[in-house]
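These notes concern the structure reproduced below.
A single protein chain has been omitted; all remaining protein chains appear in their positions.
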Amino acid sequence: MKPAVDSRQRYRRVSGRNQLAGKVVSIQIQGLLAEVVLSVGDTHVTAIITANAVRELQLKKGDLAAALIKSTDVMIERLDDPS
Amino acid sequence: MKPAVDSRQRYRRVSGRNQLAGKVVSIQIQGLLAEVVLSVGDTHVTAIITANAVRELQLKKGDLAAALIKSTDVMIERLDDPS
Amino acid sequence: MKPAVDSRQRYRRVSGRNQLAGKVVSIQIQGLLAEVVLSVGDTHVTAIITANAVRELQLKKGDLAAALIKSTDVMIERLDDPS
Amino acid sequence: MKPAVDSRQRYRRVSGRNQLAGKVVSIQIQGLLAEVVLSVGDTHVTAIITANAVRELQLKKGDLAAALIKSTDVMIERLDDPS
Amino acid sequence: MKPAVDSRQRYRRVSGRNQLAGKVVSIQIQGLLAEVVLSVGDTHVTAIITANAVRELQLKKGDLAAALIKSTDVMIERLDDPS
Partner (left out) sequence: MKPAVDSRQRYRRVSGRNQLAGKVVSIQIQGLLAEVVLSVGDTHVTAIITANAVRELQLKKGDLAAALIKSTDVMIERLDDPS
């Protein structure tokens, strides 16, 4: 996995703060939408995009792709108790 | 970093598909909002949440926290060319 | 319905400002997604989440649940005319 | 508080499934943004909108307003344990 | 197409900064959701809303409608290189 700084370099064209580079591990198209799962480092990121987008991007399992997420769309959940 | 499957277990209470466990590396409060950066594996995830939330969660650098993101808020960007 | 302040207490772990406690009144799964309707006080809140989330949370009609909504995802609509 | 069904009637013009009618209880403008809190039934809903929007809507404490929220922006959190 | 300023006038009731007036060019309902495409000026705007919303708004091809988008939901992508 590229250190965070490098993964920023490639994406200076898009304002979204989170551009998590990874690989497509599964694609499921149903009706208007598609679920695309990326492996990013040793965790998974799930996206629901349109089926048209999957076709237009010609996205397939194994492709290199990034999850593009606005920072205002990220909630934070505490996992430990305040010390 | 926990394998993806384990990081799901702990969050069966919330519907959001993406719960990326990590550690708080920086917090910047300005006006109504705050920028919180987590290290997740070897990449960074940036959240913009309210300053009130940071205070209420008593969030500090080094705390264990997860980035909670709905799959419908994730865009996919191709990084290679279709083969 | 718990007064707003109490309903905040329980959720100090998640940054989302809106955590509207209520009861599941209907669940409709179709394809990748599911519509979940909660009764919150004397109004309804509708969520579209993934079908996987409904299964993973083992969500059923009558369960106690909260609608978790980021404040940046809330628009305001005026209902009266400016005095 | 109007029963859910009535509160739907008035909003047949906008697709957002959640239109939670209430009253403005506080407005805080800071920089580009503003925090607007509505009382909806006996709970609170917090919105972060732009300061321009508050000025343009001439929004004041006590005004009647609705929180307009897309169903795809609502997460569900279980509050009890699966029976 | 109305100059931007006029298109603002009509929508002083809703806080969303982007209210792009246009005409419905296609509607596709599948399962819980519907894809609605508007022609706005000489470009297209695509919305994914619920099938219930399409029915409730009695939306048909040719209707006048606006795409309502929060400014916090808009990313910016550079199209040229920094000079």
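The first chain written gets the first letter, and so on, giving A, B, C, D and E; residue counts start at 1 in each chain.
Note that a residue touches a chain if its C-beta (ideal position, glycine included) is under 8 Å from a C-beta of that chain, and two chains touch if they have at least 3 such contacts.
Values in this document were obtained by computation on a predicted structure and should not be read as measured data.
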item	value
Sites on chain B contacted by the missing partner chain, in the whole complex	28, 30-31, 33-35, 46, 48, 72-73, 75-78
Those residues of chain A which, in the complete complex, touch the missing chain	8, 12-17, 47-50, 52-54, 56-57, 68, 70-72
Chain E residues touching the omitted chain (full complex)	1-4, 7, 10-11, 14, 16-21, 35-36, 38-49, 53, 57-60, 63-80, 82
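Assume only the chains that are shown with their structure count from here on.
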item	value
Identified repeat of the C-E interface (over half of residue pairs identical), from C-D, D-E or A-E	A-E
Whole-Å gap separating chain A and chain D, where each centre is the average of the chain's CA atoms	29
Sequence positions of chain C contacting 2 or more other chains	12-17, 30-31, 33, 35, 46-50, 53, 57, 68, 70-73, 75-78
